[in-house]
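Only one protein chain is missing from this complex, and each of the others stays in its spot.
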Amino acid sequence: MIAQNIGFWIIAIVMIVAALRVVTTNNVVHAALWLVVVLAGAAAQYILLAAEFVAVTQVLVYIGAVMVLFLFGTMLTRARIGTESDLNNSYKKLGIPVGLVMFVAMGLALISSFGDEKLPQTATVVSTQEISDQIFGPYLLPFWALSVVLLAAVVGAIVLARKD
Amino acid sequence: MNLFASESEVLAPLMSGWFLEHAWLIPVVPAIAFALIILVGKRLPMKGSELGVLSMFSSLVLAAGAGYQWIQRTNSATEEQFVEPVIKSWSWWQSGGFNFGIGQHIDGLSVLVLIVVAFISTLVQIYSLEYLRGDRRYTHFFAALTLFSGGMLTMVLADNMILFLLGWEIMGLCSFMLIGHWWEDDANSKAALKAFFTVRTGDAGLLVGITMLYFSANDWTQEHLGVSGFSIRGISAWALSGEPNSTVITIAAVALFIACIGKSGQFPLHTWLPDAMAGPTPVSSLLHSSTMVVAGVYLVARLYPVFFVGLDILGSGGNLIMVIGAITIVISAALAFVQNDIKRVLAYSTVSQLGYMMLGLGAGAWMPAVFHIFTHAFFKACLFLGAGSISHSASHHSFDMKRDMGGLRKVMPITFVTWIISTLALCGVFPFSGFFSKDEIIDNVGHNGYTNFMIIGLIGAFMTAAYMTRATYLTFFGEPRGASAGQMVHDSHDLHDTHATHDTHATHVADDSHDSGEAHGPHESGLLITVPLMILSVLALGSGFLNATPFGESWERMKLWVEPRHSEFAPELHHAPFMWSKASLSLVIVFAGIAVSWLISSRLFTKRDPRLVGLTQRVKLLGLGHKFLVNKYYLDALYEKVIVRSIAYPIASAAYWFNQNILDGILHGLANSTRKLSGWVYKNIDQRVVDGTVNNSATFTKSVGAAAQPTQSGKVSQYGALLFSAAAVAALVLVIINT
Amino acid sequence: MFVNQFLFLAAILFCIGVYGVIARKNAVLMLMAIELILNSVNINLLTFALRNGSTDGHVFALYIIAVAAAEVGVGLGLVLLVYRNKKTISLDDLSEMRG
Amino acid sequence: MLSGAELQNLNILAAQWVAPTIDYHGLAPELVLAGGLCLVLILDLFIDDRKKWLLSAISSFTLLAAMIPVLTLGLSDVQVRSMFDGRYVVDNFSLVMKGVFLLSGYVVVLLSSSHVEEGEYWRGEYWFLLLTSLLGMLMMTSSRDLVSIFVALEFLSIPAYMLAAWRKRDARSNEAGVKYFMLGVFASAVMLYGMSLLYGVTNSTLLVDIASKINVDGEFSAVHALAVVFVVVGFAFKVSAVPFHTWAPDTYEGAPTPVTAFLSVASKAAGFVALVVLIYTAFPLAQDVWQPFIWVLSALTMTVGNVLALKQHNIVRMIAYSSISQGGFVLMPLAVAGMPGSGESALRSVVLYMIIYAATNLGVFAVILSVSRKTRSGEISSFGGLFSYAPALGVLMTVFMASLAGIPPLGGWIAKFVAFQSLVQSQSSWGYTLALVGAVNSVIAFGYYGNVMREIWMRPVPDGDSTPIKTPGSLVIALAITSAATLIFGVLPGIGLHFADLAEIAGAISR
Partner (left out) sequence: MNMLQENNWLLSVGTFLPMVGVVLMMLMPKAQDQSVKLVALVTSIATLAVGIYTAFKFDFNQAEKMQFVANEKWISVIKSSYFIGVDGISLPLYLLSMVITLLVVIYSLDHVPSPGKPKAFFSLLLVLQTGMAGTFIAQDLILFFVFFELVLLPMFFMIGVWGGEQRQYASIKFFLYTMFGSALMLIAFLALFFKTGAESFSIPYLIENGGSIAKNVQIWIFAGMFVGFAVKVPMFPFHTWLPDAHTQAPTQGSVILAAILLKLGTYGFVRIALPILPIAAREWAPYIGGLAVIGIIYGALGCLAQTDMKRLIAFSSVAHMGFVMLGISTLTSFGINAAMFGMVAHGLITGMLFFVAGSVKERYHTLEISKLGGMLTQMPHLGWIFGFCTMASLGLPGLAGFWGEFPAILSAYSPAAGLNESVFRVFMVIAALGTVLAAAYLLWLYQRIAFGTPKNAAHDGHSNHDELHDVTVYEWVAWTPLLIAILVLGIVPNLLFKVLDPAVQVTLSAFGG
């Protein structure tokens, strides 16, 4: 348990720092790499939360696919690899109070509702079969739907992105 | 009803007759004639005038028949018996528990006034056939004249206040149409406007008065008489029943009296009446001397119990009616002195005479006042028509005594004689009719204990005599001047003389068909004009004998026929016993007035004539031998310098100034300030505040829009910021609430 | 382990993501900030899945990942489109329509 | 939290997986539509460029064909078909809304056909995406769990994001698409966070379960509030409620006009459908949270939408703000939906409003499309003197504007009336106050609707060109459908109300 806790805190701190860098760095590629750190940290946290399958998916989809998309996007839009000065809005400070207010709201709610409630000690890892049973059982319809969504996204994105 | 039933059973049954029962036809005839004139008048050979004359004549016959039967009815009653009026009423419309009736209320008073109105109307219409011949709105004129008579007759025989009001207002309307008959000129139409408007101002009082009386009296009248609170008979009985709350009836009486002030040209609403002379002379004669303006007096006489109780007549040292009447007598008589316009003199004289009637009614002298309505109608109509005759045939349509008249007695003998008779009647000289009525009023005022008012009455009599003499002198004596001397028309008329232009206007059109060639010199008028004059003058002379108190009870026919005997419906009144001593006093005063005025007039006006200067000098020198003239001479200077110059003129002028500047000023000021107020209200309240609020709310809406617009900056991040911050704030608020 | 330690981590990531969305004007960076938010949601879901002992959270998280991928694809397609027409991916410059 | 034994049970359940039973009749509309969209996508590959009009025909036939199962379902004896443990429900509510989506989709196809043919569009993909989005909407009407709702939301949104940017060469269209996409993603992120919390506190994604656990004994924790607010925010974005509306005007203005019509009607309706489903099936006991929230949203939406609409010069942008403000009116009854007695009437009001609003607003766009074919302008002033050279279009536009303004006897009035009725029925000061706000706003609204009428009737033709307008047949059909619906709903409101009278879904909330 303690080990898990230590792991959590280390990963959490790294994630937070990385996340902050994502939103503050002046280099688009750096931001993408910091995002990789956050996503990887998240995957690690999922493992701590006994969600192996999701963690794997996270790595595959996010780090494997989405990050590549981001990098492609960056390159296709000819962003400079180095630092750029023009990435932020002039009113970026507006984000701080908004974020803080949101955090206060969330924090208040979370503290008042969950207080010092603990997670179950004996966390058995959720098996992939269980998940698949769920997906192909009650959650079948969204799954079907998702296939059409992805098709539409692909078709649409291609049409939009291609030169003509 | 039951209350009185037992009583009347004992008494002798009253006679009635077809004419009495069908008196309601009297106003219906002119009403129908009016419609016919409007519809087909223009196509008739005499352009509708024959219908007017015919209808008035039929009304006169009906009225006379009713009069005859009424006399029989009174004769059939016993000495002390109350002669029940012949009341017929039909339901006109009802709604919400209100029953508005229509019907006739025939008693002595109404029969008397009916006959007078029908008679004068007939004569005036005949007179107008000639006077307005060729006028471009000849048909309309007769239509309006007929409708006017119809209105007046309706009012006179109305059995309830609503019908009364109807007639009253129709007269107002017709006066508007008739005064403004030559509306091409602004002055005329303004006079018409002023007349109708002033009368309408008073009418607000009538509306209020009727309303108050109705609601106060209705319960009582329904219970006791089974009639509504509009019924004149009901109101009268209620007023005398001792039932009414004194405040209510007083206010109601005052309200009604305000209407009378407006209609009868009493002080301070008399100013419209002289201006109303802008109408054609027959109109002046009919409306503003003998009929319409009498409506106010008639109202007081008709609802006498209300005023009697409400204003505490005979019960106090003076009342509103008397005060107003007395002020009117003096004020208007004084005004008559400074008029150059013959019709205006007559107009002021009318006002003054109406003041007498009011004074009489206010003082409890009901019978003399009513009798004065009767006699005054004849002689005043005669005077007006005489003035019209002069203007028509002698002074080339001018009414200016000083400039265009003088010495006409020779050229217009008939007019002159009738004028003199009527003037003497107006002055109250024995045995002319005015004496029997006016003197009675003054006598009774004194008899009822109002000595001060009697003195005012006597002063008024003096003044009346004086100004009438002045007018007569200027018109008929001395040397012809201006138009009456055969001079051509003046192109530039005085300001207050504009109506004269319009009498001209009228006949200019007629010049081709008019054979008399009036432009060539003064002459006597045609038969259509003189015959009415003669008839009227005969009546001016003789009508007084119908109630000739000096000759004893048996001569007081009118009192017998007209005055209601004391009953539940009529207050108890006493009559002053006639005494020659008192009568001679007033006669002396009248003669003094005539004499003084004559002397002054002859001196004054003769002197002013430059052609007579030499003559005057000679008279002055020769006067040593003529005591009478010499005396006149000395007095002349005295009067001229002391009385006339220092008293009469200043007083009269002051009165006139007061009239023109203060009263009229107040009226005009009121009108102006109302106009200004309305302008201000419109500009500032309506357009700025009320409308402004609306328009500003639109502006406000738009500025809200402008304030909200920056949120729509077009920048995604800002949109995002808004989205997240709104969500955050909402979450925070609701989280805090629910924690 | 406390439930709240995960939840707060998620909340912090969420708020950082919110800040990023507001602060950034580069479209790609904005999409990255959104990924932060979506990940915080996933952490939440999995935490609750563990806490509640149900697998619905896992399924939900998987769907979110899939949809997020689709969204990023569409988003980058749009970004490219914009870039082609305007030669910039600064979203602040996309304010032709406003008011 | 759970004991080991319970976990064991779960495992056993999972082990005994059985294929879920699927009621294909219930899914028939979706399946028809899915088949149609596949057909379009595939045919697009093979059809010659000159025959691409076939695709629009196929699309419209698909939509009409999908109506057939909707009708048969409506007539069938089975009132409620529940699938996947109640995660997907075909009831009258969903059928009515499916019908609305299909028919408005049909009208949008009619609106699009000439537009798409004449513009430089990717036609085949256009129809494909349009049908996809509609399919997402059909799914939304029946979704009764969080995951389905989320997926359906993205299902209908993602194609719409792209459609908004479909005029690829036009920077404004791009801008429209990007803004819509970005804000849409923000909103779904917020919504997802809320959903995660909902799942956390109730341990279920099924709405009925959530309803039973959200407010167990009158105790209501802060997380519940947070969750409900965030979820509502997600859909408030979709229905473009102020202050989550900012995307709408820009997107509406920039997107191709038929797409705007689609967004302003169908997409918005889908948002309301989700909102209604959530409120009625998941949050009936959380009314203390969403009622005030929606109250504020509604009042703000009406007011801000109105006052900003007053200032617009561009007709589509004006309609955008108008549709924001109309959204406020739809929200109105929901602000009191949790009060005793008004739940049913609030639902009726929302549904009826959506139906009538769809008919009217689509009609407006049909006229705009017809007119802009001649004027080539989006300015309101380009409508000047319309009545003099195209009286029929002028009258129709007047009818639609008047309906939007809520003037009897046109459809809009009964919609507003029922909304007010529901507010007043709550007999609460909240209801009365909002009704007053709504009343004032309905007056302000006439300011801009009247302005359009004024242009049409009272102003001269701006460029003096008064050649008559030739309206393509598809637009004529669209105009006929929408105007007939607008009139019929107004004169015989019973017809519309018949569809909106959906007691069973309201049953949960009307205690």
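Quick notes on this structure:
Letters A, B, C and D mark the chains in the order given here, with residues in each chain numbered from 1 onward.
Convention: a residue touches a chain if its C-beta (ideal position, glycine included) is under 8 Å from a C-beta of that chain, and two chains touch if they have at least 3 such contacts.
None of the values given here were measured: they were computed from a predicted structure.
The missing chain, though absent from the view, touches B, D when the full complex is examined.
The chain that is not drawn here is touched, among residues B:V588, B:L677 or B:A706, by B:L677. Taking the complete complex into account, D:P391 is the one of D:G35, D:P391 or D:G473 that touches the chain left out. The omitted chain makes contact with just one of the residues D:K51, D:H313 or D:R454: D:R454. Mapped onto chain B, contacts with the missing chain fall at residues 91-98, 100, 162, 165-166, 168-170, 172-173, 176-177, 180, 183-186, 188-190, 192-193, 196-197, 200-201, 203-205, 207-208, 210-212, 214-215, 671, 674-675, 677-679, 681-683, 685-686, 690-691, 694.
Take chain D: the residues that touch the chain left off the picture are 348, 387-388, 391, 398, 402, 405, 407-409, 413-414, 417-418, 420-421, 423-425, 427, 432, 435-436, 438-440, 442-443, 446-447, 450, 453-454, 457-458, 492-494, 497-498, 500-501.
One rule holds for everything that comes next: only the chains that are shown with their structure count from here on.
Looking at A-C and B-D, the interface holding more C-beta pairs in contact is that of A-C.
Remark: chain B and chain D have CA centroids separated by 80 Å (rounded to whole angstrom). For this pair, chain B with chain C, the centres built from the Cα atoms lie 97 Å apart. Contact with two or more other chains is made by residues 14, 17-18, 21-25, 27, 30-31, 47, 51, 53, 55-56, 59, 63, 67, 70-71, 74, 77-79, 81, 91-92, 94-99 of chain C.
Under the contact definition stated at the top, the residues of chain B that touch 2 or more other chains are 709, 712, 714-718, 720-721, 724, 727, 731, 735-736, 739. Taken as a graph of touching chains, this assembly is fully connected, with contact between every pair of chains. The touching residues of chain A, when paired with chain D in their complex, are 105-106, 108-110, 112-114, 120, 122, 124, 127, 129-130, 133-134, 136-142, 145-146, 148-149, 151-153, 155-157, 159-160, 164. Interface of chain D with chain C (complex): residues 1-2, 6-7, 10, 14, 146-147, 150-151, 154, 158, 161-162, 165, 168-172, 174-179, 181-182, 185-186, 189, 192-193, 195-197, 199-200, 203-205, 249-250, 253-254, 308, 311-312, 317. For chain B in complex with chain A, the residues that touch the partner chain are 715, 717-718, 721, 724-725, 727-729, 731-732, 735-736, 739.
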